[in-house]
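A single protein chain has been omitted; all remaining protein chains appear in their positions.
Up next is chain A:
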């Protein structure tokens, strides 16, 4: 409860801070302090020291898994604000409102990590996405930003409508919105679980809608356009924290419910995983802009995160936490460098290795982590996903396909590394790069390597 209350309060505080002061740097530091307070409040609840207890009538349940995810998401946001704060200041005139919207998104994240019923899930998803529509549209004069926001808004509310239909059908079949205390399902003569047609149809509609939200194929088509058109700073946030929260909601929703769907479920999911990996990786190879390449790569990474849903055992949940951290940190790092450049083309990175060796090193570590090279966080993240699938008795061909696509991803991530180190030219760095930013990037790289050497750092949090 702490996380939900404090993030909503922090959002309101940010809105008022815009009235009190017009100094953008001050507002940024207020946001950073609010984030630290938020992390502290959440940690107090994780360790059971102090919490605001509200009788939610079982609509919310606070488990270790969700609370640890909150901590990780807030920490990733803090790193994001510290690294890209300068660009948020320059994104427009209403800086305080941007930070307020980011806090409202975090409120949605903490609801999604603790919902215990379909009502709270619906509210969490809406609290998460409505601020994002505004953040996407924040570059008001830019037609690309307009287009991205309108597309995101129409697609988002369309998928919300589909999700609501699914919820209504499940309610009709079971008479309750609760997640884990569904009405007793009738046992058929063969001993299997027999579910009503309405419930299965509702589950499938909810699956389609969640696949929309986390941009899994074949419902991924909005992702590249929206991520490409939105201002770079906010793409960075959307592609990391928000996407990871979508997966937490996905796994919480379907965990323990898949028995209703029967063996077809695994086949359907395997098809979605292969399609997501195929479209994400193969299309990313042909992109000319790094920003667009990263949005396709986020589809590809979503394909790997779907393995957690496929196996949905304890190992998958641990792996999902590790994956969210490794993926979020690496993507935040790359975007922090990318938005300092003039354009988003591969050529902008030419010669970065010579002029800014520290930045080039940090970017390389981030890219290696996304590709899943050993000694970086991304390796163990992918390992946990695949290992949990094997543990659950998943088919061998799925494993082989996943590893092959991971190899394909190395190609397009290495294009950036090649541009930085092996091509001549002067990188078109637009904003001045401070030594604080350099130090932050190197620390981020060290954190990613540390995660690759000792992933138990994150996983112990889960067990502790």
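One rule holds for everything that comes next: a residue touches a chain if its C-beta (ideal position, glycine included) is under 8 Å from a C-beta of that chain, and two chains touch if they have at least 3 such contacts; residues count from 1.
Assume contacts and distances are computed from a predicted model.
Student: Look at the options "Chaperone TorD involved in molybdoenzyme TorA maturation", "NADH-quinone oxidoreductase subunit K", "Thiosulfate reductase / polysulfide reductase chain A" or "Phosphoribosylformylglycinamidine synthase subunit PurS" and return the one that UniProt uses as the protein name of the missing chain.
Tutor: Protein name of the absent chain (UniProt record): "NADH-quinone oxidoreductase subunit K".
Student: Would you mind spotting which of A:21, A:90, A:157 or A:264 touches the chain that isn't drawn?
Tutor: Only one of A:21, A:90, A:157 or A:264 touches the chain omitted from view, namely A:157.
Student: Can you say which of A:5, A:165, A:345 or A:375 touches the chain missing from this structure?
Tutor: A:165
Student: Considering the complete complex, identify which of A:61, A:94, A:146 or A:313 is in touch with the unshown chain.
Tutor: If we include the chain that is not displayed, A:146 is the one touching it.
Student: For chain A, which residues lie in contact with the unshown chain of the complex?
Tutor: That gives, for chain A, the contact residues 119, 122-123, 126, 130, 133-134, 137, 140-141, 143-144, 146-151, 153-154, 157-158, 160-162, 164-165, 167-169, 171-172, 175-177, 224-225, 228-229.
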